[in-house]
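Yeah, one chain of the complex is gone here, protein chain that is, but the others are all in their spots.
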Amino acid sequence: MRGRAATRFAGEDEVMAERIYRDPVHNIISLDEADPDDRVLIRLIDTPEFQRLRRIKQLGLALFTYQGAEHSRFSHSLGVMHLMRRVLAHLGRRYPIARETRLAATCAALLHDIGHGPFSHVVEAVLGYRHEEWGARIILDEATTVHRILVERDRDLPTRVVAVLQHTYRPRFISQLISSQMDVDRFDYLLRDSLMTGAKYGFYDLEWILHTLEIAPDEECLYVAAKGLYAVEEYLQARYYMFRQVYFHRNLRTAEVMLRSIFRRAIDLMASGQLSLIVPDSVMVKVLRREPLSTEEYLALDDHDVMFHIKWWTKAPDPILRDLASGFLHRRLFKAVDLQVNAERRRQLIERARRIVEAAGFDPRYYLIEDRASDIPYLGPYSPETSGPESRIYVEVDGGSRTLREITEVSPAIRRLRRFHIDRLCFPEAVNDAIRAVVAEREEGG
Amino acid sequence: MRGRAATRFAGEDEVMAERIYRDPVHNIISLDEADPDDRVLIRLIDTPEFQRLRRIKQLGLALFTYQGAEHSRFSHSLGVMHLMRRVLAHLGRRYPIARETRLAATCAALLHDIGHGPFSHVVEAVLGYRHEEWGARIILDEATTVHRILVERDRDLPTRVVAVLQHTYRPRFISQLISSQMDVDRFDYLLRDSLMTGAKYGFYDLEWILHTLEIAPDEECLYVAAKGLYAVEEYLQARYYMFRQVYFHRNLRTAEVMLRSIFRRAIDLMASGQLSLIVPDSVMVKVLRREPLSTEEYLALDDHDVMFHIKWWTKAPDPILRDLASGFLHRRLFKAVDLQVNAERRRQLIERARRIVEAAGFDPRYYLIEDRASDIPYLGPYSPETSGPESRIYVEVDGGSRTLREITEVSPAIRRLRRFHIDRLCFPEAVNDAIRAVVAEREEGG
Amino acid sequence: MRGRAATRFAGEDEVMAERIYRDPVHNIISLDEADPDDRVLIRLIDTPEFQRLRRIKQLGLALFTYQGAEHSRFSHSLGVMHLMRRVLAHLGRRYPIARETRLAATCAALLHDIGHGPFSHVVEAVLGYRHEEWGARIILDEATTVHRILVERDRDLPTRVVAVLQHTYRPRFISQLISSQMDVDRFDYLLRDSLMTGAKYGFYDLEWILHTLEIAPDEECLYVAAKGLYAVEEYLQARYYMFRQVYFHRNLRTAEVMLRSIFRRAIDLMASGQLSLIVPDSVMVKVLRREPLSTEEYLALDDHDVMFHIKWWTKAPDPILRDLASGFLHRRLFKAVDLQVNAERRRQLIERARRIVEAAGFDPRYYLIEDRASDIPYLGPYSPETSGPESRIYVEVDGGSRTLREITEVSPAIRRLRRFHIDRLCFPEAVNDAIRAVVAEREEGG
Partner (left out) sequence: MRGRAATRFAGEDEVMAERIYRDPVHNIISLDEADPDDRVLIRLIDTPEFQRLRRIKQLGLALFTYQGAEHSRFSHSLGVMHLMRRVLAHLGRRYPIARETRLAATCAALLHDIGHGPFSHVVEAVLGYRHEEWGARIILDEATTVHRILVERDRDLPTRVVAVLQHTYRPRFISQLISSQMDVDRFDYLLRDSLMTGAKYGFYDLEWILHTLEIAPDEECLYVAAKGLYAVEEYLQARYYMFRQVYFHRNLRTAEVMLRSIFRRAIDLMASGQLSLIVPDSVMVKVLRREPLSTEEYLALDDHDVMFHIKWWTKAPDPILRDLASGFLHRRLFKAVDLQVNAERRRQLIERARRIVEAAGFDPRYYLIEDRASDIPYLGPYSPETSGPESRIYVEVDGGSRTLREITEVSPAIRRLRRFHIDRLCFPEAVNDAIRAVVAEREEGG
């Protein structure tokens, strides 16, 4: 719920107001309009840039697999801000945290996804965008309302917020809170995505973890007190299952592969002047021409632009674009087969699949797509090797011992949650049997 | 989750498959691909017509008030089908229900919202559509996939499904189950909307109500056994609070009023040939020209069409359309004031407000809008007067007594949940103080 | 969970410890061993007097109806203390509350049930005890550990805690928080009893109510801000249903009636020197002799004493005591019939029932018991008439208006939650048909 709720207070004459959001995960998220720092947050939420996040789905195409996954980055971002406030309140009781640090941290939490565009995983891959860069640009660009509001509070606030997001802020635990292997971003999305998908694998004991977070005085880094070990194990397992069951779900990824093919085809048609169905003067023209976008133009994009064009392209003269768009829209997705073989065999298999695809009348550039998880190194279950030292999770060895260890050193169960690799080939259902036969034949032959 | 999960069975050779959906409200929704009736449901879900419901939000503009209200009619429709199956399984244990009746009832549950368009409350009001009529048309039109699948199972099935939805089916409790004051549609949406909005007012003891549903033998009508009285009271209270706090929320309704103004302005501009920003050859052209749509054209519409155009209209040459669209998009909503006065005073007040609006440079046709709840008679809290006899809720007086009473006769608490009337005036924030002063002045004078 | 969890803090050398309880209702209840006031609470919890509450069931005999109702007054009292701390933290942000007031309020919350004995409703009725008096006595008696711990912190603390419990403390909202129509005692027990019984009728939006509590400056009384009205309505309805479905449940009350008969018979046998099975030198001897108990003796009593003797009495030589005890133990409860007639008819009916009971060979003193709800005036659903001005619930009329109204003035739904009266006759199953026939006959005749 969003609304101004006036409340009066003992001994005061003025009416003090509150901004309240009801949230399916956190229940009540409340901001105090009388507090200057809270007012910055309220004003940031009301900017067109932040309101735009209402029109960008948090999980992109996951709703093709889990129909409930319809929540937006707007809801998630409010939740992340709320958790940051709770963590700071908890830590602040024992550790001095400057007011300006609190404000920078909370703004960073609220704005951490401000640079996301529609269906980011796909669009970023195709167009070479990075949402982190766009995020910094939006915060620093003097033309945005977000920037103006931050600067009005404190001229250094935009830089500070970006520093928090880019891990250059000190004390360093502030950046860890918003972006590390155990941060408020993940805390929120695991619970929210679990609830919304109905998949249930992402629940863990948030309250206990928040209760056991501590700061190591010398290095200013975050750690978990000994009594929190089991809760962190549970959190990492929850995350592991969410990756296997939701974020890396086969159908989600074939949908993403299809969307990638649609974009590539549209770009190719645009390049050759053949893309007839495109809303003139819309930002999509520039996007498909791969022209650089201004901040304003980038901010004009959301899920509706992509979906409107895809719907329109189901009537495109180009048969490839038309076919891909209508398969995507009506959820007739590609099929996928796991490869997981050595490089030589891989090449052979793909070559044979290519011939099958071509023989069936499909253009392999758009209809035979490799899907490898190594494309997205920043995701995946926790492992100390792939996490920079800033990101690792430290746990106290014994209650009150002051001795910290990286969590996989003390938790054999977590050591076993190994990184999994995705190596799949995606193609239309029409060639499914033929390609599966080829892959199976190889296996038996091997 | 949606996926084929193969399972094998003792003593059988063939692999039997299941279609499973994970749901935030009902957890597991499962259909058996080996069962011919379930297969009809599976195939219906896979039609473009039903997949379209993924792109239509259940609560329309409620997300402006409750940001979590982002769920689609697709999720809700699956839930309604699931509840219908549960109720029929429960009743079927004691009351013979023919297989063909079960199938018609379950298809009707799944398809009860198939005629909904984007932002129905607004669009229906502006364009004179009725989603119930479109629903029947989609089911009966031989050109739709939905129709084809129903007919393939049984040539009378489309007619039967429509009969269930239109209360002409016998036994009559089947229609009551999908559309009455206590039906599986409401059972699902109260829980789902409560969860998603975070408003929490719509929870009630669903399991107990399902457990206490009975059928009166002579009239074939649905009733609740005596032991279910409190649960029904709680359900009606939950519904009452959801209306007050969510469905009739001031901000939701001012957002709807604004959307109505946008549509009206676009229609007016179209009529005078001045609407420049409109995607040519799109169905929106016909919509705004108020031309009749074919079923296929109607089915092409979803939230993306509306939102894409509104976004585009934020750059329209026409200042009124531009201003309304950008206010709507960035959530700078109209303000509203309650009138609730007699007819004469009402007319005076509106006249004075009109002058204020005009003096401030706004066109009152689009900027001064009356919002009356009597516009939506099919909604609102339960009362026996406004419900046809088919829709009323009957409760058994004493355990095993066979004597049924309409619920407000036995429950004083429910009698008090009176119908509330909305009588508001909506206008831009710029004239808020002036108009409020006028309304307040009258009150003091009175 | 109870345990010392050591945590270290930045820049400090000493290890600070925490006392943590995991709770099914409130999740984490945490006390800081380094805080002198929290340490008082920890030490109070560890007293034999408070540990005794582990051996006294919160809902007495309700488990005969709701088998899950097995929780103790210990768990409930921790929950009440926790809620008091949360409310004080919330109010304290806007209203100055002295530290000594906070401590008195929190100790009062923790100790509000310290005077409860086993199966209080029954035992108090039979023996004329009042747990409130015993509570004050335990807190003020210099011989108890509770008293000693309070005095060690502040010599006036025992008196202050009793003042809070007895509504003589100022500011007056402190007493209202622990004992009024909307207090932390009820906040906890509705949620806890709902969860444990599985009855589900007692859930309401606690977080929102806590969020909307305010203090009226002039009278120092508690009220609910306008935005909290619906949540308070829901709370009162939850409470109403819990009374109807749990606290006044027919089986619970017939079990209580039976326990009362057991006690009366044992007392009568004791008076005539015929009670052979009684553990010598135990406090039960004095109880059944109706001799006054010392504080120490009273504190020795718990559910085990009562249950052990009842079990033993299933072998008593006296046939009445034996029969009642074994009926009670094996859950062969009395039956009950509603009277609800005028005084004259009531007398006639009871007289006829008495003759039936006697004719069947039962002694009516123990086998024909009137059960009237007017025996327990301090319970029941909310009504302003039966609540002193200190106890009533006040709600702000409009947001920020400062105008308060008693809730039934503004909420028609709540006005309708009328007090219900219990007027039943309880007797053995063997005479059930005969007595029911008499009551029914009258009804038809009337």
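Order of writing sets the labels: A, B and C. Residues in every chain begin at 1.
Throughout what follows, contacts are C-beta pairs under 8 Å (C-beta built on N, C-alpha and C of every residue); 3 or more make two chains touch, one makes a residue touch a chain.
Remember, predicted model here, so these are calculated numbers, not experimental data.
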Full-assembly contacts of the left-out chain, visible side only, are chains A, B, C
Across C:L195, C:A216 or C:A430, the one contacting the chain not displayed is C:L195
Please identify which residue in C:S30, C:Q166 or C:N251 touches the non-displayed chain.
C:N251
If I consider the whole complex, including the chain that's not displayed, which of C:A98, C:A143 or C:V279 touches that chain?
C:V279
Missing-chain contact among A:R99, A:R130 or A:R415 belongs to A:R415
Take the complete complex as the reference. Which residues in chain C touch the chain that isn't displayed?
1-3, 21-25, 27, 46, 48, 51, 54-55, 63-68, 70-72, 74-75, 78, 195-200, 245, 249, 251, 279, 282, 300, 302-305, 307-308, 311-312, 329-331
On chain A, where is the contact patch with the chain that was removed from view?
200-201, 203, 205, 208, 230, 233-234, 237, 240-241, 244-245, 412-413, 415-418
List the chain B residues touching the unshown chain?
5-11, 15-16, 27-28, 30, 94-95, 207-208, 211-212, 214-217, 225-227, 396, 399-400, 402
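Basically, only the chains that are shown with their structure count from here on.
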Could you tell me which two chains share the largest number of C-beta contact pairs?
A-B
How big is the gap, in whole Å, between where the Cα atoms of chain B centre and where those of chain C centre?
44
Measuring from the mean C-alpha position of chain A to the mean C-alpha position of chain B, what distance in angstrom results?
31
Provide the C-alpha centroid distance between chain A and chain C, rounded to the nearest whole angstrom.
50
Residue numbers of chain A (touch at least two other chains):
27
